[in-house]
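The structure's right below; bear with me while I get my questions together.
Heads up, one of the protein chains got dropped from this complex, but the rest are sitting where they should.
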Amino acid sequence: MDTQVVNELEGRRGTAPIRVAVAGATGFAGQELLRLLARHPYVSIAAATGSQATSAPRRLPALARIWDGTVVPFDRAAIIAAAEVVFLALPEKASAETAPALLEAGLRVIDLSGAFRLRDSAARTQWYPATATLPEGVAYGLTEFEFEAIRSARLLSNPGCYPTASLLGLLPLQRAGLLQPGADIVIDAKSGISGAGKAATDRTHFSENHGSVAAYNPFGHRHTPEMEQALGRPVTFVPHLVPLDRGILSSLYTRLVPGTTAAAVAAAFEAAYANAPFVRLTGDGLPEIKHVAHTNFCDIGWKVDEGGGRVFVVSVIDNLVKGAAGQAIQNFNVMCGFDQRAGLL
Amino acid sequence: MDTQVVNELEGRRGTAPIRVAVAGATGFAGQELLRLLARHPYVSIAAATGSQATSAPRRLPALARIWDGTVVPFDRAAIIAAAEVVFLALPEKASAETAPALLEAGLRVIDLSGAFRLRDSAARTQWYPATATLPEGVAYGLTEFEFEAIRSARLLSNPGCYPTASLLGLLPLQRAGLLQPGADIVIDAKSGISGAGKAATDRTHFSENHGSVAAYNPFGHRHTPEMEQALGRPVTFVPHLVPLDRGILSSLYTRLVPGTTAAAVAAAFEAAYANAPFVRLTGDGLPEIKHVAHTNFCDIGWKVDEGGGRVFVVSVIDNLVKGAAGQAIQNFNVMCGFDQRAGLL
Amino acid sequence: MDTQVVNELEGRRGTAPIRVAVAGATGFAGQELLRLLARHPYVSIAAATGSQATSAPRRLPALARIWDGTVVPFDRAAIIAAAEVVFLALPEKASAETAPALLEAGLRVIDLSGAFRLRDSAARTQWYPATATLPEGVAYGLTEFEFEAIRSARLLSNPGCYPTASLLGLLPLQRAGLLQPGADIVIDAKSGISGAGKAATDRTHFSENHGSVAAYNPFGHRHTPEMEQALGRPVTFVPHLVPLDRGILSSLYTRLVPGTTAAAVAAAFEAAYANAPFVRLTGDGLPEIKHVAHTNFCDIGWKVDEGGGRVFVVSVIDNLVKGAAGQAIQNFNVMCGFDQRAGLL
Partner (left out) sequence: MDTQVVNELEGRRGTAPIRVAVAGATGFAGQELLRLLARHPYVSIAAATGSQATSAPRRLPALARIWDGTVVPFDRAAIIAAAEVVFLALPEKASAETAPALLEAGLRVIDLSGAFRLRDSAARTQWYPATATLPEGVAYGLTEFEFEAIRSARLLSNPGCYPTASLLGLLPLQRAGLLQPGADIVIDAKSGISGAGKAATDRTHFSENHGSVAAYNPFGHRHTPEMEQALGRPVTFVPHLVPLDRGILSSLYTRLVPGTTAAAVAAAFEAAYANAPFVRLTGDGLPEIKHVAHTNFCDIGWKVDEGGGRVFVVSVIDNLVKGAAGQAIQNFNVMCGFDQRAGLL
C-alpha cells in the first residue's frame, strides 16, 4: 500500500478518531453501519439520524451495549457541525438531494444508494432521475478494483448488493481477457429478503416468502446498467428472492475464449485477489451463503468445462455487509489510509 | 349420528348443493375456505367478496383451476339473494355489523372472527366491544364438544385458533375430572406467522421472524377468556410466534388429581375422541406441526409424571384449517347433516 | 381424449378398483404416493413395502386416518400376487433390478427412479450403470408431451424433478421452432431440501441449509442428459439447494429466433397446454413456488425481450408431487384411461 498521504483524512491517520454520522440509521443497512462503526477502532459516531418522519429521538434495542446513542431527526446544519464523514443509507432521491450540500460544506460522503453509481447521463436519468448531475470527485466503491480512485474520492458511491457479488465473480476473468466477446453473460442471483428493505409490504410478508422462491424484474432491474458499466458489455440479469434473511448467491454463466484452461481461470482469480483481504477463493469447492453471513467476505468458486468452453462462477456475500455497510466501511478505511480490515474482522 | 332432521339444511341432505358465500375471501382464512369449498361435494360457491376496499373484481392466481371465480366487493343484498350459508372471514367489527342482517334475512352464518365467541356480556364488551348483543341461535363451534348445539345453530361462532388447539388438549381431562382443581394451567402456544394475518406490518415482515421467536401479549390475549369460558377455570396463556407459515403447537402444563394414572389419562382422551374423525391421539409419541399442516387434523400426545402428579399435553393443528377454515366447514357439515369429513379429506 | 380402448387397464375403466403396490413407501416420494393413492377414487392399495432393511411392519404416523395400512418388507412374489400396477419409489439400482421381473409377470410398472429414462445406451451406461437394457414398452412419462406413448406403456419411466419443471418451460418454444438453434440454454434450478432425499447426511442437516443457498454439480448432474434427450440439444444446467422443504423453481434463459414476438411466445405456450389440466400459464406475472406447493400444478411465466431476442421463462412445481408422486399418478391415470385429474385435485 502506498504510504504517500493523498488527502487530509490520511493525514489524520492514527492521531484522532474520525467523526462520522449515519443518515438512515434505522434501516437494515443503517443499523448494520452503527453496529460495525461502534466497534471501529478509529471512529467516533457523532450522529445517527432516522429516515422515518419522527420528531422524537429513539433507541435501537438490538444495539444496546453496542451503541447506546439515540437516533434523531436529520438536521443538515447539525450534521455539518458534528461530522467529517457522512454515511448516507437513504433512498436514492434523498441521497441525491442531500449529498451535494454536505460535499459543499467540505464533508466526505459515502452514499449507499444508487444515486451516484451511473456515469452515463442517459442511463442515470432513466434509472435514477433524481440525480441531475454527478458531483466531482465521485468514485465507484468496488474496493477490490477501484482502490486508487476511492483513496482520493470526496463522494464515494457504494456499489449495489447484486453488482458487488456479480462483478467480483466476473471482473477478474473479463479483465484477463478470458471471457468470449459477444457471448451472453447470464447472472442469476438469489437474495435474502432483507434485500427488499425494511418497509412492510406484501413482498416482504413472512408468509409470502416462507417455503417459496420468486424471480422478479427480469431484464428490468436497475442494477443491470451498473454491472454493464463496470464490465463494458451487456449482461442478462434476473434477481430472485429466497427464504432467508441475509445473503446473496450469484450464479454466473458465460463462455470462455476458446482454449482457455481451468488453470488459466484459477490464475486470473488468484492474480486479481492476491492482496484482497475480503475475497476468499474456494475453487471447485463451491461457496455457500452460510459461510459469509455476518461477515464482509466475498467467497468465490467456479467450474470450468474445458471441452465445452463454458465457465460457471458462484459468488456469495452478506448483502448487508459486503453488499452494503461493510463495503462502505472498507471504502471508508481506504479513504482514511487505514487498514482495509479495520473494524471489519 | 342421529338421523332425525333438525333443520331445513339437513332436510336438503343430498338433494341439491348448498349455495354458500365467502366474505373476506382474499385473507388467509378466506382463501383457504375457497380452496376447500371448491372441492366440497355438496356445495356451490355462490359468491366471494373481498375485504379490501376495491371496486374491481379480482382473481386469485393461486386458486386458478381450483376456483376460477372472481372476488367482488361485498353487497349485502346480493349475498342474501345468492346464498343460503355465509362464511364470514372478516375482522370482528365487520362481522359484528354484518351477521345480524344476514340472520334476519334467514341465512345461516358461520363467523370466523371472535365477535360472537364470548357469552358473558362484560367479557365481550371488554374484548369485542363491537358486538352489542349475542344473536339468538348462536353456537360455539368446537365441533368435538358442541355437536348438538352446532347442528341446530343459526349463527355458528368458529373458535379461535389457539383455543381450538388448547381446548382439544385439555377438555377431555377437565371433563373427566382428572385435572386438579385450583392448579395453574399454563398454555404456552407457538404459532406460525400466518396467524398474525395478511396485513403487512413490522410484525409480519420476513426479516423480523426468520431466525427468531417472540412471545407476545402475556396474560393479555383475547383468546384467554374464550378458553376460560370453555374450561370453566382460569388459565395462564402466552402465545409465541415461530418462524414458519402454518401451524400451532400448544404446550399444556398442569397437575392431575392425586393418584391419577397414565392409563386414566389415556382412557379419558380415547373416550372423548372415540367418534372424532379429525382428532388423532399419539400418546407418548408427541405430535409435530409437520404432521398436520394442510390438514384438518388435531394431533394430541401427552406425558404423565405419575409420581409427581403432573401432566404435559401437546396439541397441534394447522391454524388456517382446523384453526379456521377447516373447522368452519366441519361445522357447516354438521349443520347440514353431512358427514363431518365432507370436503375435508 | 380417444375413447378407443388400448390396453386391458382401460378395459377395466370404472368397473373395479385397480390394485396397486408402492415399493419404497417410507421415502418422501413413497409417502406422497400413499397419501394421494389412498384418496384416489379408482384405486385400492394392495401393498406398501419399505425400502429400509427391516423385518418388522411399521405404520406411518403422519398418514394415520389417511392410509392406515402397514409397510412391510419387499417380497416380489407377494407383490406379483397382490397388485396389477406397481409404483417403484426406489434408488435406481433397486429399480433396475426389480422392474424386469415384475414386467415379466405381467404387471405394469411406474418407476420414479432414473433407471429407465435414457434411451441412448452409452449415456445410460454412464449415468445409470445398473440398467443393462431398456425393457420393451417403456415410455418417458412427461405427461403433457407423451400422452399416447404413456397410454400403451407397460413400463412408465417417470421424469426427474428438475427435467419436469425445466422441460415444461422449454418444450413448447423448442417444438414451435422459436428457440434459436445453437444458442446456449441456461437452466438455473432451485430446489427444496426434500429433493436431496430422506437420508440424514451433512447435506440435509438443517443447520447446513437454513439461511443458506448452495449450487452443486455444475455441468455434472445426471438430469442434464435427460433434458438434452427431450430437447434434442445441449443445455447448461446447474441445480441449487434453497432453504425450503418442497418445490422447484427453474429459471430458463435462452435466445429466440430473430423477429420472434412476445405474442408468438405466448401463443406457443397456449397451444401446447390448451388441454393440459395441470399446467397454468401466468404470462408476465411470474409464478412462485408457494402457488404450487402440495399440488400437481406446474405454473409457467415468462418475459420476452423483443429488441434483444432474449426469453426468460420461470417454471415452478412441487418436486414431490408434479416432480414425482403426482406425475406418476397422472401417468397412471392415462395408462388406465381415467381422467388425468383423478385423485389429484
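A, B and C label the chains in the order they appear, each numbered from 1.
Note that in this section a residue touches a chain if its C-beta (ideal position, glycine included) is under 8 Å from a C-beta of that chain, and two chains touch if they have at least 3 such contacts.
Just so it is clear, the model here is predicted, and its values are computed rather than measured.
Considering the whole complex, the residue from B:249, B:281, B:325 or B:344 that touches the absent chain is B:249. Among A:61, A:232 or A:307, only A:61 touches the chain left out of the display. The chain not displayed touches chain A at residues 39, 61-62, 64-66, 210-211, 277-278, 280, 282, 285, 290-291, 294, 297, 345.
Within chain B, the residues in touch with the undisplayed chain are 183-184, 186, 188, 190, 192, 208, 210-216, 218-219, 234, 236, 238, 240, 242-247, 249, 251, 253, 255, 286, 288-290, 293, 303, 305, 308, 310, 312, 314, 316. In the full complex, chain C contacts the hidden chain through residues 28, 193-194, 198, 200-202, 204-211, 243-245.
Going forward, only the chains that are shown with their structure count from here on.
When chain centres are set by their Cα atoms, the one at the greatest distance from chain C is A. Computed centre separation for the pair chain A/chain C is 41 angstrom, with centres defined by C-alpha atoms. The centroid of the Cα atoms in chain A and the matching centroid in chain B are 47 Å apart.
Multi-chain contact residues of chain C (touching two or more other chains) are listed as 210-211, 290.
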